[in-house]
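With one protein chain held back, the other chains of the complex are shown just where they sit.
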Amino acid sequence: MTEALKVRLEQHGSMAVIYTDGYINNQGGEEIARVAYEAMEGGARTLLLNLMGTKIVNSIGISILIEIIEKMLEVDGKLAFCCLTPTIEKTFNIMGLTQYAEIFPDEEQAVGSLSPA
Amino acid sequence: MTEALKVRLEQHGSMAVIYTDGYINNQGGEEIARVAYEAMEGGARTLLLNLMGTKIVNSIGISILIEIIEKMLEVDGKLAFCCLTPTIEKTFNIMGLTQYAEIFPDEEQAVGSLSPA
Amino acid sequence: MVDSAVLREVTLTLPMLPDMEIAASKTATAMAEYMEMSPDRIDEVRMAVVEACINAIEHSGAPDRKVHITFSILGDPAPERLQIEITDFGVGFRPASVEEPNIDQKIKALRKRGWGLKIIEGLMDQVEVKTGNEGTTVIMTKARQAGER
Partner (left out) sequence: MVDSAVLREVTLTLPMLPDMEIAASKTATAMAEYMEMSPDRIDEVRMAVVEACINAIEHSGAPDRKVHITFSILGDPAPERLQIEITDFGVGFRPASVEEPNIDQKIKALRKRGWGLKIIEGLMDQVEVKTGNEGTTVIMTKARQAGER
């Protein structure tokens, strides 16, 4: 129970944005991974995770996000985040995750910086 | 502790609107009463309590509101409420308070109905 | 009401100090959200919990100065009802001697208080009060959805 994480995907060619809504725990992470791998199979090589609707994550959920980052790097793609709460951003910094996934304050800046020139 | 209720008064002649922000408990009720009696001394005879910023009340706080209603009735004035959460409105109904104090969905409707014609 | 299994039980112990009822109301919210109760019903539970805690804090005179609360999610197999037991080890009271409050009388009376139990009963689906000289327990339940019991 506890409302399951909702995930929405928007794909534009090689760029995909995943919007989350809810708690990124074990199941939440798995759900994001499922959608992310779908996007990759559809050709996405740049994945933006917009966590605007997520106020809480746990380390199990984050581990699954690291898995997605690994898979993206394997295909020379990349994953980035935007719209993080200060605590989630701080947590990603504590983990050093920011070396492998850029963080943007909002979607506009993320898309501007990530789009192929 | 717990952030104290904030109360703001807007008085226009015999009509006064009191805005609350926070928990209406014992101290919160006392604070509303203080401001309400100030308004009455300043000539207010119609008092609108806009509870938009209040998500929780307790029965001690409500008892103090009943005291204000009594004082208003004594001077042939009246007290009304607007912008209640469904639970606060239900509670006022359970108590029968609505016989002595009208409830309006929003401030516009309250002012429209309460203003001297 | 059918008998049903206790799916989850959480206990909370609060000191009898001002505003501690808010901690109880937040824990109640967490339990109710877990079982996906609707927001309006959760809000009603919150208010009832606040009232029951305030009664224990104000009236019980319990020597341990603590309110003991058990939140139980009942249902079989899925969550159906939230049951909340609020216990104090205080002096107890005689529910039969508690006068039913009446607004027409209260509006003129010196003592305007006396609404807590009536509000709890109005907001919850079921309320039971067990009280004696070893203390008081208020057991209240609310179904996950209107119409269920």
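So that you can tell them apart, the chains are marked A, B and C in the order they are listed, and the count of residues begins at 1 in each.
Methods note: contacts are C-beta pairs under 8 Å (C-beta built on N, C-alpha and C of every residue); 3 or more make two chains touch, one makes a residue touch a chain.
Computed from a predicted model, the values in this text were never measured in an experiment.
The undisplayed chain touches these shown chains across the complete complex, A, B, C.
Only one of the listed residues, A:I18, A:I32, A:L47 or A:I62, touches the absent chain: A:I62.
The set of chain B residues touching the chain not shown comprises 1-3.
Within the complete assembly, residues 8-15, 17, 19-20, 22-23, 25-27, 29-31, 33-34 of chain C touch the chain that is not shown.
Considering the complete assembly, chain A touches the hidden chain via residues 1-2, 23, 25, 55-60, 62-64, 66-67, 69-70, 73, 85-87, 90-91, 94-97, 99-100.
Operating definition for what follows: only the chains that are shown with their structure count from here on.
Seen from the C-alpha centroid of chain C, the farthest chain centroid is that of A.
Per-chain CA centroids place chain A at a distance of 42 Å from chain C.
Measuring from the averaged C-alpha position of chain B to that of chain C gives a distance of 26 Å. In chain C, no residue touches two or more other chains. Annotation for chain A: no residues touch two or more other chains.
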